[in-house]
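Missing here: one protein chain of the complex. Every other protein chain is in place.
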Amino acid sequence: MAEALGFELVEFGEAFARGRFPVTDRVRQPFGIVHGGAYAAMGETLASAATHLAVMGNGELAMGQSNHTSFLRPVSGGSVHAEARVRHRGRTSWVWEVDFTDDEGRLCALTRVTMAVRPAPAQSSDSST
Amino acid sequence: MAEALGFELVEFGEAFARGRFPVTDRVRQPFGIVHGGAYAAMGETLASAATHLAVMGNGELAMGQSNHTSFLRPVSGGSVHAEARVRHRGRTSWVWEVDFTDDEGRLCALTRVTMAVRPAPAQSSDSST
Amino acid sequence: MAEALGFELVEFGEAFARGRFPVTDRVRQPFGIVHGGAYAAMGETLASAATHLAVMGNGELAMGQSNHTSFLRPVSGGSVHAEARVRHRGRTSWVWEVDFTDDEGRLCALTRVTMAVRPAPAQSSDSST
Partner (left out) sequence: MAEALGFELVEFGEAFARGRFPVTDRVRQPFGIVHGGAYAAMGETLASAATHLAVMGNGELAMGQSNHTSFLRPVSGGSVHAEARVRHRGRTSWVWEVDFTDDEGRLCALTRVTMAVRPAPAQSSDSST
């Protein structure tokens, strides 16, 4: 999905991640501004990938549990820039906050993502959290 | 964006909306399950379109203000079905709740969307809420 | 805290819980309407107690993980009535949705509560989720 929407993942770490996406029709809604789902998807992508990279070495996996995005300012062109900071690294859940800005650095959206961290199963594709 | 992700909008009304999307790679994350952003985007699409259709006749427009999605059960194939119900129709904000189910009818995700309803501007493409 | 705010817990089950509170100064904010925190607290109380009762027999405990409350209509008198329905009962998390109504049955607020379900520790009062 990240590819379908043109997301670029710029940087990953245990506590920080950055990405961006150009404002093309793939992320616009019918009125020409960025679709709310694009912010949610980018925040989810950054938090998921960064948590996963951090915990997989421990035999754990990370699954998105909750994503709450607030839309503050419409963006119709240029790029959207996302910066994710980890706020909590617990044994069973990590929490990230993501700020989205436009090319002028103005805050456009906020996301809070909660990741569930669980032991990696032998094999189970249908488990619920 | 709804097209880029393969969303189908099935039904719209003032108080109810339905959609679905097939589980293709466009909506999957790297582990093969539906990306959290896909649920958020579908919920946003249904709530936005339905609210907009309801208020545009009054010279108003609807903008997404907040989207909170909880992921309950991973889905890796088939289709995801979304049913949105309006919970509040105020003068300046509408609130929708969206249930997502898989082909067996099991609940997979929940979204609450808050839409801001405002007088349609003469012309202003860069206003913030 | 439930006592400090005058909460009455009316009914509890594995999938449903009900409570109410009279609108006194203990739950009002300075403008005379019910404080947003009162809805959040009541939703949290119902979901926590109901989940706890359901899982304690399995040697598990339930801890609040997230509470998202939307305020739809101010209430200044009478009572507030809360109905909580479980939406998800997973192995490690339960999700509840709570509707709040006034004495005329009008919807005043909505809460979604996520409870973390974990094995009850031998003894650990300072663990994080």
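Miscellaneous remarks
Letters A, B and C mark the chains in the order given here, with residues in each chain numbered from 1 onward.
In this section, a contact is a pair of C-beta atoms (placed from the backbone, for glycine too) under 8 Å apart; a residue touches a chain by one contact, two chains touch by 3 or more.
Everything numeric in this text was worked out from a predicted model, so none of it was measured.
Among C:Gly13, C:Gly37 or C:Pro119, the one in contact with the hidden chain is C:Gly37. Contacts to the hidden chain, counted on chain A, fall at residues 68, 70, 72-73, 87-88, 90, 95, 97, 107, 110, 112, 114.
Touch with the hidden chain on the side of chain B covers residues 65-66, 68, 88, 90-93, 114, 116, 118, 127-129. In the full complex, chain C contacts the hidden chain through residues 1-2, 4-5, 25-29, 32-33, 35-38, 40-45, 48, 63-74, 76, 125-129.
Throughout what follows, only the chains that are shown with their structure count from here on.
Interface chain A/chain B: over half of the residue numbers present appear on both copies, so the contact uses mostly the same residues.
Measuring from the averaged C-alpha position of chain B to that of chain C gives a distance of 26 Å. One finds 29 Å separating the Cα centroids of chain A and chain C.
Residues of chain C in contact with at least two other chains: 68, 88, 90, 114.
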